[in-house]
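I'd like to ask some things about the structure below.
Of the protein chains in this complex, one is absent; all others appear in place.
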Amino acid sequence: MVKASIVGATGYTGEEIVKILTRHKGAKIVSLTAKIEQEVFIDDEFPELKHVAHIKCYPFEKEAAAADADVVFLALPHTISMKFAPFFLEQGKKVIDLSADYRLKKPGDYEKWYGCKHADEGNIQKAVYGLPELYEKEIKAAALIANPGCYPTSVILGLAPLLKSNLSGSDNFIVDSKTGIMGAGRKATLSFHFPECDGSVWAYKIGQHQHTPEMVQELARISGRKTNVLFTPHVVPSSRGILSTIYADVGKGIKLKEVVDIYTDFYEKSPFVRVYPEKKLPRTKDISANNFCDIGFGYNAESGKLVIVSTVDNLLKGAAGQAVQNMNIMFGFDQKEGLI
Amino acid sequence: MVKASIVGATGYTGEEIVKILTRHKGAKIVSLTAKIEQEVFIDDEFPELKHVAHIKCYPFEKEAAAADADVVFLALPHTISMKFAPFFLEQGKKVIDLSADYRLKKPGDYEKWYGCKHADEGNIQKAVYGLPELYEKEIKAAALIANPGCYPTSVILGLAPLLKSNLSGSDNFIVDSKTGIMGAGRKATLSFHFPECDGSVWAYKIGQHQHTPEMVQELARISGRKTNVLFTPHVVPSSRGILSTIYADVGKGIKLKEVVDIYTDFYEKSPFVRVYPEKKLPRTKDISANNFCDIGFGYNAESGKLVIVSTVDNLLKGAAGQAVQNMNIMFGFDQKEGLI
Amino acid sequence: MVKASIVGATGYTGEEIVKILTRHKGAKIVSLTAKIEQEVFIDDEFPELKHVAHIKCYPFEKEAAAADADVVFLALPHTISMKFAPFFLEQGKKVIDLSADYRLKKPGDYEKWYGCKHADEGNIQKAVYGLPELYEKEIKAAALIANPGCYPTSVILGLAPLLKSNLSGSDNFIVDSKTGIMGAGRKATLSFHFPECDGSVWAYKIGQHQHTPEMVQELARISGRKTNVLFTPHVVPSSRGILSTIYADVGKGIKLKEVVDIYTDFYEKSPFVRVYPEKKLPRTKDISANNFCDIGFGYNAESGKLVIVSTVDNLLKGAAGQAVQNMNIMFGFDQKEGLI
Partner (left out) sequence: MVKASIVGATGYTGEEIVKILTRHKGAKIVSLTAKIEQEVFIDDEFPELKHVAHIKCYPFEKEAAAADADVVFLALPHTISMKFAPFFLEQGKKVIDLSADYRLKKPGDYEKWYGCKHADEGNIQKAVYGLPELYEKEIKAAALIANPGCYPTSVILGLAPLLKSNLSGSDNFIVDSKTGIMGAGRKATLSFHFPECDGSVWAYKIGQHQHTPEMVQELARISGRKTNVLFTPHVVPSSRGILSTIYADVGKGIKLKEVVDIYTDFYEKSPFVRVYPEKKLPRTKDISANNFCDIGFGYNAESGKLVIVSTVDNLLKGAAGQAVQNMNIMFGFDQKEGLI
């Protein structure tokens, strides 16, 4: 049995990792920790876990979190993970970091978008970007996984086959995303107070969201070309689910059937990507609380634009589910173990 | 008192007109009709109208609907309005048509997008596009108003000041809209069954929505140039509110402050358009159940794109509210009468 | 013009008073204050008020709040109102207190249920319980109104006609209420964080809610008999609306038609109470954002119980709407002014 330690277990993402590992045949939880004052049973914190996971969660101390673990999940806010990841790596643990701390390869990008200097530059280059559909081999060999952001997961999976094909006509993309509110975490703020969100939709951080450089970096890595992304995230009144509508230039004369075929082939061996046929479009409802990424298409001949609709659950394929998918690859399990 | 007849009073839009006219100081309802088998009190059909509007709604007959009216509101599906509008016009009534039937000036457009030949081509050119912020003078003189669609209202108000300025760099626009479900009308279908919508977001009719030619026609009319719109509507789990995110090329070196000033000036005399300052963005919650259109902005220097966020209530500024605003202008009332 | 001062204007209830008074023909706002650090335009705090109420809200100081006012609305948490009400009364102002501070006639009740000693016992007996359907005459003459709680409004209006009739067979009632979340106020807490509420229903404070003694006191006052209420409030995933299901013993052999008639007669002159006929039951949707109280009935012969369903909007008939209805009575306006 692979022994897992979850740091940050009292957040929504931490809870999802607990839920998944509870069903996992080859892994077990050996440590739950969080930034809390007093120990708490995780099923007192999350009553839906009663009779499922009656495990104590302790105030975080790195030594205890490392002690019995083979793998450490860091379900922490950015700028916190990088303080502790080096310690776990030195102890010989595999580390799967769900924060943004090891995603951006250029330390300058990190400082620009996250507002502080990186505290562990040495490990940035060692970190593997944990998108299994593209980097399975690297993940298998990695000690440190930079688990992708939720928005970038939807966007990169939505664009990778296009970038690898000969259809892409430009490297400028517009990404218009709609997100459920769990993506904002388990922290009460007026913006996400129920009556403020109920029945409401709004855009935020237009062109300034910190997931932008992650998209740009990874799309450029796939295409080998300089890339620009104009990213507009929106909040919609649901708990779960991101739906990204991606506008890409492909020119006139494209047939959607051809696009569907390219994507279907590309993801043939990817159990968690579901490509929709022409005339069908995905709904967030269908990826809600599961680890799938659903992708559908529209095409506008007049403007020569392909419209790619890509949707993932913020907490699963966009965070905890993908993290366990990475763990499965790292430890030789079937990718789907615990996840279907 | 202006005497109003509402045809199609048992739909969501019809009900809103009833609600507004009940508060209106200068108008009164003289006839409610609908495609129903038996007469019904409108407050039995819509219990929220009890003690507000205890009026009988009758099975539609054109003569009775016309009898005492000065103005006839046609809150009907497209293809139906054009069968009856000529009759009301011949009787000397003012007609405000909330359907799409008189919006498209080229009959070929109508046939292409609405799937049938137009039945009243003679009146198309006489119809005035009822967007008061742009065509107040024409509305005042009109006998027949083509009341704008909900999506186009958000888009045209969102783009008009830009098109009239010297900032606009291209005539190709991407419009990514998110709509609440009342826009789909008061008819039960599996797609809009509560459990299918709750927590779900999806795109539909990408590049193929019938409101596209209306946007294209009206934007071109403003700019005087050929225009292309790639329009992607989405359904979000709320009842009311459309939020359109519009991507427009403005090139590098723009200052948002300048954009805000242009819009503020443009709408200085428009009581129902609210321009947001830099760094603030509108929410559908704030235009829900009122007649405002709220507009905010983002700018991405790298791509040279201005992002305009424009939001209206589907039923009010997007339908019934705008219809009464038009009536107010036609009959010499203050635009705001009954609407604030 | 009646000059109104609103203390606590940045809460949901305060905002609703602003909205109503803006539409009111005989009143105007002369002061907005709140517990804030710095002055703010009320339409910056609540963007839905843009173009409707562009008024400055200042950090609360009692002298300034009193200065030009004829009437002072205290939209404050309990225990705060009683600190300031005496001052306003001494200045000769009419005071409408939306908190619980002057509702309970026995100071011991206040201490027991609100956890602190009452600070202004002298004014408790002078305060008039502001339920216009029952106490219009007293309200007209009052200097201090104790505006009823939201739950009690639904329950007292739901039971008053029964208690005044000869049908009531017992003075023990079960009240099972379901509330939307705006009733909890405009303060972010984890319990009311969107993802915690979305799709969730729960009971709280069973038999221990602080609105219980208010119901008991007022029901006993109507019936003249000792009364017991077992009150179970529940939270449901909506923003607005309280629906109280009230179980009352009436014995066998009752006809619902008779009950409907009793209620209809009782509320004949009450513009805001709508009695439903047999076989129709009210929905919170129909009282949402308006000042009505809708009441419907079920009857179970086997248990001899009448089931009364009574529903109000938490913020309107349950708070701000009722407060203005009281103001209308106090200053000689039509009860409906500003409210329909």
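Going in written order, the chains are labelled A, B and C, and every chain counts its residues from 1.
In the analysis below, a residue touches a chain if its C-beta (ideal position, glycine included) is under 8 Å from a C-beta of that chain, and two chains touch if they have at least 3 such contacts.
The shown structure was predicted, so the numbers you read here are calculated from the model rather than taken from an experiment.
Engineer: Check the options C:132, C:241 or C:338 and report the residue that touches the missing chain.
Structural biologist: In the complete complex, the chain left out is touched by residue C:241.
Engineer: Which one, A:1, A:116, A:190 or A:340, makes contact with the chain that was left out?
Structural biologist: Answering carefully, the residue with contact to the hidden chain is A:340.
Engineer: With the missing chain put back, one of B:14, B:152 or B:199 would touch it. Which one?
Structural biologist: Within the whole complex, the residue contacting the unshown chain is B:199.
Engineer: Hey, which subunit A residues sit against the chain that's not shown?
Structural biologist: Against the missing chain, subunit A presents residues 23, 46-48, 50-52, 198-199, 271-272, 274, 276, 280, 282-283, 285-290, 292, 294, 340.
Engineer: Which residue numbers on subunit B touch the omitted chain?
Structural biologist: So the residues of subunit B touching the unseen chain are 12, 180-182, 186-190, 192-195, 197-199, 237-240.
Engineer: For subunit C, enumerate the residues touching the unshown chain of the complex.
Structural biologist: Given the touch definition above, subunit C has residues 172, 174, 176, 178, 180, 196, 198-204, 206-208, 228, 230, 232, 234, 236-241, 243, 245, 247, 281-285, 288, 296, 298-300, 302-303, 305, 307, 309, 311 touching the missing chain.
We adopt the following convention: only the chains that are shown with their structure count from here on.
Engineer: Looking at mean CA positions, which chain is nearest the middle of everything shown?
Structural biologist: B
Engineer: With centres defined as the mean C-alpha position, give me the subunit A-subunit C separation in Å.
Structural biologist: Chain centroid spacing, subunit A to subunit C, equals 46 Å.
Engineer: So, what's the distance in Å between the C-alpha centres of subunit B and subunit A?
Structural biologist: Averaging C-alpha atoms per chain gives centres 39 Å apart.
Engineer: Where the centres are mean C-alpha positions, what is the separation of subunit B from subunit C, in Å?
Structural biologist: Their C-alpha centroids are separated by 36 Å.
Engineer: Among the residues of subunit C, pick out those that touch two or more other chains and give their numbers.
Structural biologist: If we look for residues of subunit C contacting two or more partner chains, we find 198-199.
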